[in-house]
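A single protein chain has been omitted; all remaining protein chains appear in their positions.
Order of writing sets the labels: A, B and C. Residues in every chain begin at 1.
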């Protein structure tokens, strides 16, 4: 599946929720699921600090694809992270560079990405894109 | 005449002017009249500095009365000063301390005393009152 | 003047309070961060922005005169409001942070030397901590801290010991923005003065929730922001005792703060202009006068009773919640509540509350050292203002319960 297709899939999953309550309950469920990063990935160098919640993001580059694992101490943040990892992990750098992430808005979670949400999510997406650019440059050099 | 009476006299003089033009022309005439301070009174120590125009004020205390002489480099300021000197000069400290100066408003020149009019007039009145307080204190001690 | 003693009449003056957020009626409980503004403030801002607008002090035209009168009138209003000695003691700044930085530069450069100590408390806002850290690194002075106990109260028992001869300046919040306790500042000031130290009181919260009389307090400096006192953003006050302000060298240079200027040197203007370099936020400052008018229009007895009722309701209801830990407990509380609930991240709860129309603050609240003191990385804070109602308090409690259910 392409990034667009996974995004579309997520949008469909969310389309069954008629109000924010159900939506956030689902996000919270996602956040409660198994950790998406192993303990040694949760070190300082992978930490993205927001004012409010912390986010850890690790990236492995294997056979031209980037594999992300991530975590957060806040459960809603973690739930959203799990969606991002689902979309981005196992992609080539170029796919990631080209992605627009409109699905976050479509499923009605954009408020979590506003610049005031000092939850590290926005920085995390920036970091994901940064990894992609770095690995792409690396490959070309 | 008491201070109040002189003020009343000035208010009457101004009552013949129906618009600002005549009033200011009169003030300008007053400003153009003979100097109301002699040259040696115009030294640094008598200078009251405004942003815009400068005012000199000298005070002599003779037989329980204060005699003011004053000048300004701006003619409208000088015209208004001449009214103030007419009201205040030759008065006892107590008379000056008690004066309220409402006549300036009554004759419609209060705009020249607004705190923004950095013409030294407001500082001059403060200085006149200060002299009165100082001479009064001196007398009592 | 008739005083307001009816919450509906007070609320009517705040257009912000009638808005809906996320399809709910807004419950605005983030007043400690910034307050909403009454129509008196909004209207004056509007009027001035629409034309009663000329740069102050220096021109002889009408608009300049009118702006100046409003600006200087607001200064008089502030002077009366906090009972300062004269208008030269009231300096307009851009906010609490700017006021503190002014003192932390201007006062320390003359009066604080290497080896001197500046005493703060463990509970200060970053704005009353970082400027002093910077001042110390410039001057070679050192910081010392008065601790708070588990409840959040100042350890007054340690004060005598901490206030030794080396302490030259004390700077402390009247009310902490996290703990919400009205601190015993009068006692602090008296003891500090006995020990020969000057005192700055950070009144960012204190000015909103207590009646401040700087003469009675006898503090050397008192600072606050307009935007937390129902006034405009970008306004603030530094009150300082005249004799200290007279001796201090200005922090900023520029237009309006000078006496005379040559290419080589300049002399200062008289107080208060000496500390007001450049075109000030004269429209904002003028409207701060309106904010003070609003505050004075409230029946103090009514406001106090109203606040007490809400405090006791919220305290009681919050303490029923399983696993809750509240910070800042005591008799002298304002309607500000910081807490954590076991197993729940503050930002998760704040996000859900927002979805329910309830605006609260979560995170470190610019008090990272205090967070460390309590071993947490954040808290949830609800901070109320004079216009908040018991009904809103009930919605707040219900919303928390619902949020906790969702997150557990």
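In the analysis below, a residue touches a chain if its C-beta (ideal position, glycine included) is under 8 Å from a C-beta of that chain, and two chains touch if they have at least 3 such contacts.
These numbers come from a predicted model, not from an experiment.
Chemist: As a test of the contact rule: which chains in view would the missing one touch?
Modeler: A, B, C
Chemist: Looking beyond the chains shown, say which of C:153, C:205, C:335 or C:354 touches the absent one.
Modeler: In the complete complex, the chain left out is touched by residue C:354.
Chemist: Write down which of C:184, C:234 or C:330 is the residue touching the left-out chain.
Modeler: Result: among the candidates, C:234 touches the missing chain.
Chemist: Considering the complete complex, identify which of C:4, C:239, C:282 or C:396 is in touch with the unshown chain.
Modeler: C:282
Chemist: Considering the complete complex, identify which of C:10, C:82, C:98 or C:379 is in touch with the unshown chain.
Modeler: Only one of C:10, C:82, C:98 or C:379 touches the chain omitted from view, namely C:98.
Chemist: Over the whole complex, note the residues of subunit B touching the chain we left out.
Modeler: 20-21, 24-25, 28, 51-54, 73-77, 111-112, 118-119
Chemist: Applying the definition given at the start, please give the residues of subunit C touching the unseen chain.
Modeler: These residues touch the chain not displayed: 15-17, 19, 21-22, 26, 28, 30, 33-34, 36-37, 41-42, 45-46, 49-51, 53-55, 58-64, 94-98, 100-101, 104, 122, 125-127, 129-134, 143, 145, 225, 227, 232-235, 250-258, 260-266, 277-284, 347, 350-351, 353-354, 358-363, 365-366, 368-369, 372.
Chemist: In the complete complex, which positions of subunit A touch the hidden chain?
Modeler: 49, 51-52, 111, 114-119
Operating definition for what follows: only the chains that are shown with their structure count from here on.
Chemist: Chain touch graph shape: choose line, ring, star, complete or other and state it.
Modeler: Topology of touching chains reads as a line.
Chemist: With chain centres taken as the means of their Cα atoms, state the distance from subunit B to subunit C in Å.
Modeler: Their C-alpha centroids are separated by 44 Å.
Chemist: If you average the CA atoms of subunit A and of subunit B, how far apart do the two points sit, in angstrom?
Modeler: Result: the chain centres lie 76 Å from each other.
Chemist: Could you give the separation in Å between the centres of subunit A and subunit C, each centre being the mean of its C-alpha atoms?
Modeler: 38
Chemist: For subunit A, what residues touch not just one other chain but two or more?
Modeler: Expected reply: no residues.
Chemist: Going by the contact rule already set, what residues in subunit C reach two or more other chains?
Modeler: Residues: none.
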